[in-house]
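The structure appears right after this line, and notes come after that.
One chain of protein is taken out of this complex; the other chains stay put.
Chain lettering (A and B) follows the sequence in which the chains are written, and residue indices restart at 1 in each chain.
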Amino acid sequence: MSLVVATLGSHSALQILKGARDEGLPNVVVAEAGRDRLYRRYGFVDEVIAVPRYADFPALADDLRARGAVMVPHGSFVAYLGEDENARMRVPYYGNRGVLRWEGNRHLQRDWLVRAGIPVPAEYARPDEVDAWPVMLKTFGAAGGAGYFLAPNRGALERRVAALDGAPYTLQQYVVGVTLYIHYFQSVVHDRLEILSMDRRYETNADGLGRLPHAIQAGLDPHPSYVVVGNSPLVLRESMLEEAYQMGERVVRASRALVDARGQWGPFCLETIITPDLRFHVIEISCRIVAGTNLFVDGSPYAALWFDEPMSTGRRIARELREATAAGRLADVVDLGPLATPGGHP
Amino acid sequence: MSLVVATLGSHSALQILKGARDEGLPNVVVAEAGRDRLYRRYGFVDEVIAVPRYADFPALADDLRARGAVMVPHGSFVAYLGEDENARMRVPYYGNRGVLRWEGNRHLQRDWLVRAGIPVPAEYARPDEVDAWPVMLKTFGAAGGAGYFLAPNRGALERRVAALDGAPYTLQQYVVGVTLYIHYFQSVVHDRLEILSMDRRYETNADGLGRLPHAIQAGLDPHPSYVVVGNSPLVLRESMLEEAYQMGERVVRASRALVDARGQWGPFCLETIITPDLRFHVIEISCRIVAGTNLFVDGSPYAALWFDEPMSTGRRIARELREATAAGRLADVVDLGPLATPGGHP
Partner (left out) sequence: MSLVVATLGSHSALQILKGARDEGLPNVVVAEAGRDRLYRRYGFVDEVIAVPRYADFPALADDLRARGAVMVPHGSFVAYLGEDENARMRVPYYGNRGVLRWEGNRHLQRDWLVRAGIPVPAEYARPDEVDAWPVMLKTFGAAGGAGYFLAPNRGALERRVAALDGAPYTLQQYVVGVTLYIHYFQSVVHDRLEILSMDRRYETNADGLGRLPHAIQAGLDPHPSYVVVGNSPLVLRESMLEEAYQMGERVVRASRALVDARGQWGPFCLETIITPDLRFHVIEISCRIVAGTNLFVDGSPYAALWFDEPMSTGRRIARELREATAAGRLADVVDLGPLATPGGHP
């Protein structure tokens, strides 16, 4: 029975499904009714399963497992299924489910980065600790930039925190620099780290504000928001690329000490701000494919240094699955989760 | 006699001509003396015809028609030839000339979008109706962003309107968000809508202002202008892509009710602003190839979802012409205009 690449219909699903097709693997996408229309438009999608709501997904698990499906997670998995459901899902999963808990909790995430020797901005436990303004408030699980708030001063911050009503959050120093997101791929089959591409997020309305002259802004007093609606491509100064690689390697190494012996593998992303002293400041880690890779369905300048054909992150995942299968090592690159009991291997 | 792809030398002509070559169709470009040099530089251009001024173009019509030319229009056609001349031109034309009138009149354009259920910003008939500032004034036929004026208040607006001396204009709510331009292609041969790429415009000086700190802007008090001098690539959040498709489909459907039974086909573009609530606001429609597609001469991440080879919008047009010809359906994708009388088919 051939392996089938499966994912949820959102975020970077088109890239994942196209990558499967390019590597000769069948694919299937599960999408909420209405959303499924997008996936029916394209010829490279083998099967579209519509469900009333994403929360109905677990009911499909036995069927998907029976077909030989491997779920490829992306940034909408936790948003749609919740961290617990992800961990419980009885379908083989590309990547390490143990990482979810570290990614989802901003304090654990920070511990991981610090342990890996990654430079991070100052953080504050409570509003009264903040000693530099503005400061960035981020709620836990904020996805796509929707839960970010740039607090200009203590009064505004305290009002916002009060409105959170006890929900967990973090307060992060606002670093004045430029953002750059680095798309890594840790290959188990080749035992190496690859940088495949880079992007910056396109955020509304933050990326529109600069086009309004000062005098007009003064009248509007707009509050910046950081909702991600797209991405644009970047390359990094070559003299900083080795440090980018080494940060990624340290993150992988630290995950093997903190999470479990297998640690982080597959795609992940360090979200950096670069200051004029040419230093990285990492504001977040995403432990799966990020949407910025959607820019590179037909190749990227960094992937071209590793591969002689267009290699998106989605296709890279499919290739790893294909090569692992051919080498009899599929169990090394998927997390069987609740299946991983004696006799429970697929 | 083989079909010949013809266009005017400007805007996206290189892409159109290269696309013809890639699809095995001969091409010819008509350029103003001086401008013709650009097209002589490249080996994929079969023939360059220099004319003293673009207004001399109609004199070539009989010759072009005799050679089997199909004119592929772009954003400079109306600017160079005028709407009436375009409609009268006795050369087969790729696309529906009936759409020109709807595109060229900002009130008709808005009616079309509203009829298609497309969200549009508020508009005001006169300066005294404006109730929110700033407001964007756009003259009719403003091309390349040159006729835009961001009015910070009523006084500035009234002075500007007075200076227009009766020329038609529209007043549009200024939506604070980020811009994203969606490049569609409605295929008659395949009876489907494709999204081929996306971009944002690079506007001088609006895109430079944000690099000037507030304190320096305050001294300069620069007035923002929106003259388009380039474009940069973007991808859109995947969860908004189905809505982007459906907006395009509604625009095509509405055009069949409003313009004529054939409506809009071929390339068109919705020019959107996206706000933090993840909603599109469409500020304009362009009913032909837009210059932002020039980014994708060697392929785009969206075209790669439809085609297994690099497919620019220019090449997509040539492919449609080639496939229509092979199917004996060329008359379905060109507008014969003044030729379309009994016995007048080419």
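The rule is simple: a contact is a pair of C-beta atoms (placed from the backbone, for glycine too) under 8 Å apart; a residue touches a chain by one contact, two chains touch by 3 or more.
This one's a predicted model, so the numbers in the text were calculated from it and none came from an experiment.
A.B. asks: Considering the whole complex, which of B:P58, B:G104, B:G141 or B:P222 touches the chain not shown?
C.D. replies: B:P222
A.B. asks: Which of these touches the unseen chain: B:T139, B:N205, B:Q246 or B:T325?
C.D. replies: The one listed residue touching the chain not shown is B:N205.
A.B. asks: Thinking of the whole complex, not just what is shown, which of B:V130, B:L180, B:V297 or B:L321 touches the missing chain?
C.D. replies: Per the contact definition at the top, the residue touching the missing chain is B:V297.
A.B. asks: From the list A:A87, A:A122 or A:L150, pick the residue that touches the absent chain.
C.D. replies: Residue touching the absent chain, from the options given: A:L150.
A.B. asks: Pick from A:G9, A:P73, A:P310 or A:G337: which residue touches the chain that isn't shown?
C.D. replies: Of the candidates A:G9, A:P73, A:P310 or A:G337, A:P310 is in touch with the missing chain.
A.B. asks: Of the residues in subunit A, which ones touch the absent chain?
C.D. replies: Interface with the chain not displayed, on the subunit A side: 133-134, 150, 152, 176-180, 192, 198, 200, 203, 206-207, 209-211, 214, 217-218, 221-224, 232-242, 245, 273-276, 278, 299-306, 310.
A.B. asks: If the missing chain were put back, which residues of subunit B would it touch?
C.D. replies: 10-14, 18, 34-35, 37-38, 41-42, 44, 76, 144, 202-205, 207-216, 219-220, 222, 225, 227-233, 291, 294-298, 310
The rule is short, and it goes like this: only the chains that are shown with their structure count from here on.
A.B. asks: How many angstrom lie between the CA centroids of subunit A and subunit B, rounded to a whole number?
C.D. replies: 35
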